[in-house]
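With one protein chain removed, the remaining protein chains of the complex are shown where they sit.
Then we have subunit A:
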Amino acid sequence: MPALVEIDRIRKEFRGETAIDNLTASLAKGRITGLVGPDGAGKTTLIRLINGLLAPTRGTVRVNGFDAARERAKLAGFIGYMPQKFGLYEDLTVLENLRLYARLHDVPENERQRQFEKMLEFTDLARFTGRLAGALSGGMKQKLGLACSLLGRPRLLLLDEPGVGVDPISRRELWSMVNALLDGEMTVLWSTSYLDEAERCESVLLLNESKLLFSGPPAELTGRLQDRVRLLRGIEGDRRKLLARLLDKPGVIDGVIQGSALRLVFAADAPCPSLASLGVERDARELIPVQPRFEDAFIDILGGGPGGRSELAERFEPLPDDGATVAAAHTLVKRYGSFTAADRIDFRIRRGEIFGLLGPNGAGKSTTFKMLCGLLRPTSGSAEINGADLQRSGPEARRQLGYMAQKFSQYDGLNLLQNLRFFAGIYGLTGRDRDREIDGMVDAFHFAPYLKANAGDLPLGIRQRLALACAVMHKPAVLFLDEPTSGVSPVTRREFWTHINALVDKGVTVLITTHFMDEAEYCDRIALVYRGRAIATGTPDELKEQVRSADCPDPSMEDAFIRLVQESDRQEASR
């Protein structure tokens, strides 16, 4: 297979910081290659290097035989590029955007109309030509962005995280659209932080912390884990406690909660595991081999996940295991004019439960969330935390609550220690109490080497820890997490969930919003939010069970999501 893009020992530095470190790779012609890695791994930089928007500090990138940076003019029209930030004009209509990019790509006048029609049909946007791009849904915006980057018929298509902020249905559509383009001539680079997308690519480049960890077909990577992944099912008792115990066993390099089961990855040199060798004969019924996933392989390359011990949770006093209702939504409604952002949302969360609000962007997750923690006033209905309505009660009730916002809301200009002090102050911790809690956080999260570093300069994983530390420093009884681990590396995500699981063990109640299916698996119960309504509520296994059918015998969380949303759309249409 001839290579269309040859990347030869490139290095890219920004003001002394290394963004790409000695990377050699190639993209095969006519293939789709996944560029996979967590945020900050260097994916965007690599894409910009390939289309010549950046020049490498060392090494060369050759596209179709030309130097990408120095001979960029010769590559005009050869590359189609869709940047991460959408890159379209929100105040122009769909057609005006297409027209603008057609002319900028030098598409000849006589060919434009034909290409427009083809693109509009391809993207199913023909009905919306007169609509402003800013008024399109997230999925439609991405389709329009894709259409614009395809004008001028490029031979190489570079897509920078097209799946970000898009619901799973639109993501699948985008995926099949791009696959339809692969006619042997078109070469595609698809960057993503969703590891499940990587599995579907013909070839992947796996980036982490500016280094290339793997290049080749994903099956080659997952193949290394053949026979090393098991599902522990039929668990009696607390699966979170069991997971924490198993993660500390030698030979277990990774483990996650998957609904009511545990998914475990074993070290290459570990003896064939059994219920007996793990010492869980009394806790679980069966241990069955399952297909390894890309994420398992990623963790394996990184040397395995963290252990099961949470030094953070050890600082918490256990709360009474009384099964009391800690948070509840009573027919919550929020309207903005004629738009209903949340429509009759109802649920109760018991102490020590992880409750998830799962749904696409704009479905009403955050609105519901904000009404619960008293940041938004419901149009009707009420919300309570620990029996108090936060809309009306004072700061004492609010002290019971820890909140971790979607974009880590630490101050970039303050260093790590100053951030901790600031948040301690906000929660009313003073004097010796304050110092004790701050020291506790520094120990629990191993912050010592970073105390003087500005929060803005911290590695993403450390920022994630800092955000959690700031949210739990005052030992809240209820923890609100708004998309807490989007874009972070799987190891960081494991570490985060180790803490959360251990906190829940102590009786802390967790409410989480997410559009990550993996995160949904950690929840005890999930409310699937779509168009302002909770269209389904239940345990992850119950939701999956709801959509089980002959053509989908073993549905994943994503399958469940998609089918339940489609079902809701059908009901809406028939009404």
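Here is the rule we go by: contacts are C-beta pairs under 8 Å (C-beta built on N, C-alpha and C of every residue); 3 or more make two chains touch, one makes a residue touch a chain; residues count from 1.
Simple rule for what comes next: contacts and distances are computed from a predicted model.
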item: Which of "ABC-2 type transport system permease protein", "Cell shape-determining protein MreC", "Acyl-CoA dehydrogenase family protein" or "Integral membrane protein" matches, in UniProt, the chain that is not displayed; value: "ABC-2 type transport system permease protein"
item: Residue of A:Arg9, A:Arg58 or A:Arg103 touching the missing chain in the full complex; value: A:Arg103
item: Per the touch definition above, residue among A:Gly52, A:Gly139 or A:Pro540 touching the missing chain; value: A:Gly52
item: For subunit A, residues in touch with the removed chain; value: 48, 51-55, 69, 72, 76-77, 79, 81-92, 96, 99-101, 103-106, 148
